[in-house]
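Part of the complex only, each chain left as placed.
Chain IDs A, B and C follow the sequence of writing; residue 1 opens each chain.
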Amino acid sequence: MKLSILVNEGPYQHQSADTAIQFTKAALEKGHEIFRVFFYHDGVNNGTRFAVPPQDDRNITEQWTEMAKEHNLDLVICIAAAQRRGILDENEAKRQGKDGDNIAEGFRISGLGQLIEAGIQSDRLVIFGD
Amino acid sequence: MSEPWEDDELDGPVRKFMYVNRRAPYGTIYALESLEVVLIAAAFEQDVTLVFMDDGVYQIKKDQNTDAIGVKNFSPTYRALEGYDVEKLYVEKESLESRGLTTDDLVVPVQVVNNDQLAELMEEQEVILSF
Amino acid sequence: MPMLHTVNKSPFERRTLDTALRHAVKGAGVLLIEDGVYAAFDGTVVAEKVKAALADHKIYVLGPDIAARGMSEHHVIDGLEVVDYGGFVDLVTEYDKVQSWL
């Protein structure tokens, strides 16, 4: 089946991102297609490369990046939510006149339309949040 | 991967989307960012239904004035939904009543459904986005 | 003075207000802020609980959060006191300490 995932909370503060990662892994192992993972609300904070969690704990952003590499996942950060919360890619940084960016490898920033498209194109949309 | 929905608008399937709003406005951002999804979604010409239940009924309470809390008042936007052809707005009866509200308290015309009717309505959907 | 308890959660979704009231000693103050203000109105299923709590506690509610939510101070339960942010500050200094029930 074709599945899409919506992540609505940032990493660590809530378990949502962890559960989304475990669910996505399991779905891939079962041979399902992940059409898209969309990050909305504080979920956009999953996509910062500036985080340095303690060595003895998991690194949520790296887990996403690794999964994206291995399975060619489409990790999309909502542009409107990202602007509110300070997640930038190079283009956005330029457009907003900011002096740097912080998006992590494997993520891209795009519009809310990508979430609706995921809802239209996928057999199931599963939401993780608070 | 850029903007593939531009085609979908014309050729894609029409699916039954339901947006379930269960949280009060301002205490958290979910109400506002849910509304932003609904406005974008309108361009996709899907079959859209909005539900306000639990504390979500407070989202469409009349007379919101946010001057003193320093946050933008987004409640007028609900009145713009009709212009986007988003016209199926449901409110749960039990949620209204337990909060001492009636439809006269709301900024937009809505259909009132009870708990069981709402459960059936949810089962008729294809995609449910709950905020 | 005993302490001030603040409650910022909706009484319809969370048990925070119940917990705060159960742990407030006689004479302690309770201040409703943010989504907590929804507990302050007559005609709801939680109104009786709040009225009963007035026997042991002074209960305050933050006016700016009432207005933001389109609720009316005219419908605030008799005996509750509406305060603004300045009043919030005064309460914090008047009571001995503050417990935020998050």
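Here are some notes:
Basically, a contact is a pair of C-beta atoms (placed from the backbone, for glycine too) under 8 Å apart; a residue touches a chain by one contact, two chains touch by 3 or more.
What you see is a predicted model; the values in this text were computed from it and never measured.
The shown chains stand for their kinds once each; the full complex in the file has the makeup A x2, B x2, C x2.
FYI, only the chains that are shown with their structure count from here on.
With each centre defined as the average position of its C-alpha atoms, the distance from chain A to chain B rounds to 24 Å.
Centres computed as Cα averages put chain B at a distance of 29 Å from chain C.
Between the CA-based centres of chain A and chain C the separation comes to 38 Å, rounded to the whole angstrom.
Residues of chain A found to touch two or more other chains are absent. Chain contact summary for the complex, chain A toward chain B: residues 6, 40-41, 74, 80-81, 108, 111-117, 119-121, 125, 127. Those residues of chain C lying in contact with chain B across their complex are 8-10, 12-13, 34-35, 38, 41-45, 47, 63-65, 67-72, 75, 84-85.
The touching residues of chain B, when paired with chain C in their complex, are 24-28, 54-55, 58, 61-69, 71, 73, 75, 98-100, 105.
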